[in-house]
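One structure is given below, encoded as structure tokens.
A protein chain is absent from this complex, but the other protein chains hold their places.
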Amino acid sequence: MNDYSKEQRHRRGLLSSLCLLTLLLAFLFLFAGRYPSPGFRLPLDWSTNAMTRTIYLQVRLPRIVLAILSGAMLSASGFTFQMLFSNPLVEPGFLGVSQGSAFGAALMMVLGASSTIAVQTSATFFGLLALVCSYFLATRFRFGGWLLRLVLSGIAVSAIFSSALAVIKLVAEPTKDLQDITFWMMGGLWNASWRQIGSIVWIVTACILILLGFRWKMNLLSLQEKTSFSVGLSPKRDRVILLVVATVGTTLIISITGLIGWVGLITPHLGRKLFGSDSAYSLPGSMIIGSLFLLVCDTLGRTLLSSEIPIGLLSSFLGAIIFIIILSLRNQEGKA
Amino acid sequence: MNALEVHDLSFTYPSGSVALKHITLSIKEGSSVAILGSNGAGKSTLLDLLLGWKEDSRIILRGRSLQSYGRKELGRTLALVPQSEQYNFSFSVLDYVLFGRSPYLSSLGTPGEKDALIAYAALKEVGLSEYAQRSITNLSGGEHQLLLLARAIAQESNILLLDEPTSALDPANRKKVLGLLKSLHAKNRTLLFTTHDANLAYELATHVAMLKNGELICYGEKEKVVTSEMLTTLYDTHMHVALVGQTTLIY
Partner (left out) sequence: MKFRSFCLLFLIIPALLFAQGTKEQTVSEAPVFQAIDANNRTVQLPQKPQSILIAGRAGNMPANALFLFERVNDIALTLPKTDQGLGDFFAFIRPELNQTDRISQNASIEEIATHTSDVVLLKATHFSSIGQKLDQLRVPNFTMNLESWEDWQEEIVQLGSLLGESKRAEAILSLYRQRLEKIQNTASTIAQDQKMRVLLLQGDRTDNTSSYKIAPDDWMQTWMVEQAGAIPVWKGSNKAANGWSTVSFEQIAAWDPDMVIIVSYRTPTASFIDEIYASSIWQNLRAVSEKQIKASPHDMMSYIQPVASWILGATWLAKEIYPQAYSEIDMQEEVRSFYQDFYNIKDAEKLEKLVDLYAQSVAINTL
């Protein structure tokens, strides 16, 4: 019994520490950038120089906030997908959600309806559509286990939306190179502004809070449906709610930031490594790790060089390295 | 009072195959009922229906229709020990047993001290106390079964539904699980278990229901219904019920 309380306390302590670390870094990174010269610099001319104030409050701070918000949402979403499909190798991209939403956003721009509402609604609609298509296709397939069918149909739906996105770019900009696809394929936070954040922050926060509300129940939803049913859950209903919530949050983030890969796949693993498999702790843990991760990636991307390094490039590169390290480390034998 | 009542229950799968035909039986509180039959007889389907897993209004649980129970209320009344469980995440043994506390938590709640105490007690009862922090992916077959039982115990429900509780166990573990189930029964839990093992049925049950091709061919106190003739009809092969000393042996 003591062990249990000790374990709980330890996990809670770790969560708080990580939270504090994130806030601390967020504060520190406010002083990193390219103005007036590259590197860390204290704003000694804060009161006299309007440019300094502008850079800090209107250029850097929104990016930091967006990085934290995106990291948390993408991680929560990846974690949720992994629990619901009972597979640690799943992320929203597997079921075509990311590609669908990127397609939806690009479609609106090509049609000339590039207002924020139109783009975000379209991104969310096509993201959800991709999810529904993957799900229904899987029920139609006639071979293999449920998970295999789901992954296969997800691959098919992803491919369809990826090609559709490529076609849009090909057709819509005949005299331009494919340079612009960079934004959608590799993502970037350089468009961050308070207005943009304002347009999604409420819904994304609501999505995060709902997923957090289910944090312990997610453990049960990773088991067989009959089992979770027998302990008093409504697994079908709960799964639908969580999938929709995770998808909506993800698509809204993607509509602003483009595709940022690997975050939803890696951070749940890191979360489980640090906090154990109990999602009551590993879900919030993954979210904080995701925020930290994107915070670091974005700060590097906007500070290292004079031109922006797409965040997806950094997240994939660093994410892959971290992934290899995690997989190589062996867990203590028998310990959860 | 009857724990569970079934009135003229039939069930056909969407594919068209008929699983159950006109089943009627009543299970008294505190009894231990074995549903005996060979593979494909419809035992698991019957268990699923009794769990409420498939909708049917002809099942009465403690005097009320099964449909009238809320999810949590049902969870507090019925517990399932499945035949096996697949794990893709390495939960700790304790965390896993805590899952059984779900019907007692609020919608967004997490287990508290009280729940942890109950979970520990359940682990002690099945003899897995030292394994509390071990990963469930590191358990043997027997320990696995005990774990499922512990979770059901933590669920504190009076009625336990068990699907083939000893079919995958070696003799030592079988004996252990059997002993546990007997002690649970002695503490007034109602047990309802499926099995194709007639000896287990006789050892553990007070009543036996025999299911053949979806039909209930007999149901009653074990001394009355478990006879060589009935078993031969059930299994379509010669079966004998013999008394060896104090023990009844079926072969």
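Per-chain numbering from 1; labels A and B assigned in written order.
The rule is simple: a residue touches a chain if its C-beta (ideal position, glycine included) is under 8 Å from a C-beta of that chain, and two chains touch if they have at least 3 such contacts.
None of these values were measured; they are calculated from a predicted model.
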| item | value |
| --- | --- |
| Chain not shown, its touching partners among those shown | A |
| Residue touching the undisplayed chain, where the options are A:100, A:127 or A:188 | A:188 |
| Which of A:2, A:48, A:307 or A:328 contacts the chain that the document leaves out | A:307 |
| Which of A:54, A:139 or A:163 contacts the chain that the document leaves out | A:54 |
| Touching residues (missing chain, whole complex) on subunit A | 33-38, 50-51, 54-55, 58-60, 105, 109, 114-116, 119, 170, 173-177, 179-180, 183, 188, 190-191, 193, 196, 255-256, 302, 305-308 |
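In this section, only the chains that are shown with their structure count from here on.
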| item | value |
| --- | --- |
| Inter-centroid spacing, subunit B versus subunit A (mean Cα positions, whole Å) | 42 |
| In the complex, subunit B residues that touch subunit A | 48, 51-53, 71-72, 74-76, 78-80, 82, 85-86, 88-95, 99-100, 102-103, 105, 107-111, 113, 116-117, 120, 132-136, 138, 151, 155, 161 |
| Subunit B partner contacts - residues on subunit A that touch it in the complex | 1, 3-5, 7, 83, 86-88, 213-217, 219-220, 222-224, 226-227, 229-234, 272, 276-278, 280, 331, 333-336 |
